[in-house]
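First, the structure itself, so that you have it in front of you.
Missing here is one protein chain; the remaining ones are kept as they sit in the complex.
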Amino acid sequence: MIISTKKGTPQVEVQKIIDSFEAQGLQVTLIRGTDYNVFGLVGDTTKIDERQIRANPWVEEVTRVAAPYKLANRLFHEADSVIDVAGIAVGGNAPIAVIGGPCSVEGEAMAVELAKQCKAAGATMFRGGAYKPRTSPYAFQGMETEGILALVKARQATGLPIVSEMMGEDTVDEFEEYVDLVQIGARNMQNFNLLKAAGKMTRPILLKRGLANTIEEWIMSAEYIMAAGNPNVIFCERGIRTFEKYTRNTLDLSVIPILKQKSHLPVIIDPSHATGDWRLIESASLAAVAAGADGLMIEVHSAPECAWSDGAQSLKPDKFAAVIEKCRAVANVVGRTM
Amino acid sequence: MIISTKKGTPQVEVQKIIDSFEAQGLQVTLIRGTDYNVFGLVGDTTKIDERQIRANPWVEEVTRVAAPYKLANRLFHEADSVIDVAGIAVGGNAPIAVIGGPCSVEGEAMAVELAKQCKAAGATMFRGGAYKPRTSPYAFQGMETEGILALVKARQATGLPIVSEMMGEDTVDEFEEYVDLVQIGARNMQNFNLLKAAGKMTRPILLKRGLANTIEEWIMSAEYIMAAGNPNVIFCERGIRTFEKYTRNTLDLSVIPILKQKSHLPVIIDPSHATGDWRLIESASLAAVAAGADGLMIEVHSAPECAWSDGAQSLKPDKFAAVIEKCRAVANVVGRTM
Amino acid sequence: MIISTKKGTPQVEVQKIIDSFEAQGLQVTLIRGTDYNVFGLVGDTTKIDERQIRANPWVEEVTRVAAPYKLANRLFHEADSVIDVAGIAVGGNAPIAVIGGPCSVEGEAMAVELAKQCKAAGATMFRGGAYKPRTSPYAFQGMETEGILALVKARQATGLPIVSEMMGEDTVDEFEEYVDLVQIGARNMQNFNLLKAAGKMTRPILLKRGLANTIEEWIMSAEYIMAAGNPNVIFCERGIRTFEKYTRNTLDLSVIPILKQKSHLPVIIDPSHATGDWRLIESASLAAVAAGADGLMIEVHSAPECAWSDGAQSLKPDKFAAVIEKCRAVANVVGRTM
Partner (left out) sequence: MIISTKKGTPQVEVQKIIDSFEAQGLQVTLIRGTDYNVFGLVGDTTKIDERQIRANPWVEEVTRVAAPYKLANRLFHEADSVIDVAGIAVGGNAPIAVIGGPCSVEGEAMAVELAKQCKAAGATMFRGGAYKPRTSPYAFQGMETEGILALVKARQATGLPIVSEMMGEDTVDEFEEYVDLVQIGARNMQNFNLLKAAGKMTRPILLKRGLANTIEEWIMSAEYIMAAGNPNVIFCERGIRTFEKYTRNTLDLSVIPILKQKSHLPVIIDPSHATGDWRLIESASLAAVAAGADGLMIEVHSAPECAWSDGAQSLKPDKFAAVIEKCRAVANVVGRTM
């Protein structure tokens, strides 16, 4: 960590800063400039809060050199983590995961039927929302437990592991019992209570990026889950919020090479939420695979215009199959299978 | 609600759209253009999901004319709501509320002493964090129940109502019993489970704006709390995330006139989190009062450089008193008291 | 265009609005709701300014249904435009264009040598900055005319058409004479004087997206060039500004399918500026090709750490060749050549 102080900082204040860091077991080196002084701290700075240091009125700037995360950091875990989702491997050189399914589960028959179609189209996992985070309190909030049980039936019928979003600590037991890959949604990426609860589960966690969260904050949220005891975290990019109005969000594919450089955890792309428009999904999916994604999560519905939520961004099963087919061709030429 | 369809939409598809809305009890008027058709829907469209309509491949654009919120909507509640916080009125023509206190409670003695200083400086409520949302799992997470009880002692010593952030549904009972104004933090603005839980409390709720949430989404989160049974919501702007690097966030004071136009609920400004820098707080506080804020929430600490969190954005009690004094002068000339 | 008026708008004001649009030759249809009225305008609304209509205090909202651009609009030009750049076709089913070269031209020998290396690696055009838009007035501002002439030598040596950025109207003659594809930089995307000047040139224009411009504004800037007489415009996405700090910009690949839907003009991707980091270029280039880009523009330098500008985002020629090789494989499986 590097700290610079303002021009004219009295020697006694400089010394106070040095003393305070040395008291925390850090080595301090001072560089004197004409207009400022700079301190370099050597040692474990993970627990030091930059904003705390800035509270000192003589401090000009604080720069963190070492990343604030450890368990998620590739520096201390060179090999790719391969996460096991009920028998399906995600990450490393494993085949690219294909997660398909409806935004909302609309009943057992629908879930079973759609899971079969998704499997036939090439999906390796089945997703469905049972607890739905909706902007409006008047919108459909999901079938809840009934929806989870419908997903279980879909798994029984197809063998596909199931993926669903957990919205609160009150459903931890239900998800631990039934759901193979537990999703933490974008709006809960910094719901730290939920992250800690997920950290105590044995199920792998699919951690979506928040609407306006930096990659570093995202890794820190994975670190929360890992620090609480659950090392099995998969990142899922779903687009960030920008000024652009033609798309629901802006898909940031740079996260793929960056996460792979900074962390050892896998990363999956959700082109459905990123674009918000089914006509943009094929292009975004192909791009994600070419960029090196470890998986895709795509919304599928047999009659999007009748879906109970988010039909605008859902593919029909045959279109989904066609997209997967094209993605597989791209995967093959970039050295992956699918 | 206004819906436009693409050039070349077959008459049968146009009719299907009309039929589907009429089946929902809405009146449909059709405008035929050369390149597109437009439908106007008249009736209660609150429960209609725009994204659902967009799933229809013939639909080009959907525009909501009526706001999607009702309980928080000034259209249906003309008078300003004045929220009672343990005897302190917030909103309408009530004196501008002044909430001061530390980012984190650091013990009973500290809380009591600081509450006295804040009161002397002009604060009408005392704030302190007992449960802290921190980006890093390794950072101080708050004193929890011990912190809440320290705030209670501070209230006993000063008579000031206390304000603190509730992070999860597991502490609802504790907050209902002890805390006068229950804060929902920025990172939980769309934690819908928590909003529903807050809606079942009898305590008023201070709802912070999310890091990258629109004003409409923010009002919808208030609507969640109100729809669950708690009409006492106060908005709190704390800055939004932008590309600017010199400030922690960008304080958006336009929310004041906009919220007063769209809603009847009060709005408070938090210049500490918005700016992230104590040197910017005076300017932002004066601006907030001039812009019409119903209250200010400012972090105060007797030794910011030793604070357990966010010292960089805390004022010392004497500086806090000076800021309040200046704000009072501005309040008087814009027709408010403080 | 759809206009809604506020609850309680007097009939006389409603009639004034109708009269004013009818006077402009538009047909007006009125839909009456309980809380608002809605007008639909049918006819040519291209010249109507939404913000003008909003000046009427009775107006609540204005929505444009028809796009505000004509010449760039696919609705009126169904076939892909294929732009001829000194013999190299860009767009439609033409091979994906590969533009390589240094951020700044550093001399004739360097330009000639690097152009040969780029050609050997698979480039079909050669780029180089002679006039450089630099944030600091103290930074290297480019070799100017000497740089352009060096590019001309590079073209003579390799046959590659040359691409360079034009920063002002004072150099229009120079660019018209020497440069095959004239770039308008991101910071000048809404320098309307320059757009008009470019519209009077016979050379094709490479129009970069502004740092924070919407796709619609970008198309409108192309429309400026086209309306002034030059139909040969190629879009170039180079990343937009967001809150993310790990990348220089956020590359928005959704522009590819969106531009292809809204417009008939080709679109090229610049992964160098988008990411700002050479380690991210391969991933971004592969993604761009998979997403359907009509070309790539990549910075190449034989010794990036000695480059006069932007070395951090430049590839060495051998790495450039390897990236192109991989991109070609992806191009082939998505139905394109390269």
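First chain written, first letter: the chains are A, B and C, and each begins at residue 1.
Assume a residue touches a chain if its C-beta (ideal position, glycine included) is under 8 Å from a C-beta of that chain, and two chains touch if they have at least 3 such contacts.
Since we're looking at a predicted model, the values are computed, not measured.
Chemist: Any idea which of C:L30, C:A228 or C:A322 touches the chain not displayed?
Modeler: Of all options in C:L30, C:A228 or C:A322, contact with the hidden chain holds for C:A228.
Chemist: Which is it among B:I17, B:I83, B:L251 or B:L315 that touches the chain not included here?
Modeler: Considering the complete complex, B:L251 is the one touching the chain left out.
Chemist: Which residue among C:T46, C:N93 or C:Q261 touches the omitted chain?
Modeler: Of the listed residues, the one touching the omitted chain is C:T46.
Chemist: For chain A, enumerate the residues touching the unshown chain of the complex.
Modeler: 2, 4, 7, 29, 31-36, 38, 40, 42-43, 60-61, 63, 65-66, 75, 212, 241-243
Chemist: For review purposes, identify every residue of chain C that touches the missing chain, sorted by number.
Modeler: Contact residues on chain C toward the absent chain are 46-47, 49, 51-52, 54-57, 68, 133-140, 167-170, 187-188, 190-194, 210-213, 217, 220, 223-224, 227-228, 241, 276-278, 304-305, 307, 309-314.
Chemist: In the full complex, which bits of chain B touch the chain not displayed? Write them out.
Modeler: Answer for chain B: residues 212, 214-216, 240, 242-247, 250-254, 256-258, 261, 274-275, 279-280, 282-284, 286-292, 326, 329-330, 332-334 touch the chain left out.
Convention: only the chains that are shown with their structure count from here on.
Chemist: Would you mind pulling out the distance in Å between where the CA atoms of chain A average out and where those of chain B do?
Modeler: For chain A versus chain B, the centre distance works out to 26 Å.
Chemist: Based only on mean CA positions, could you tell me how far chain A sits from chain C in angstrom?
Modeler: So the centroids are 31 Å from each other.
Chemist: When the C-alpha atoms of chain B and chain C are each averaged to a single point, how far apart are the two points in Å?
Modeler: One centre to the other, that is 39 Å.
Chemist: What residues in chain C touch two or more of the other chains?
Modeler: Within chain C, residues 212, 242-243 contact more than one other chain.
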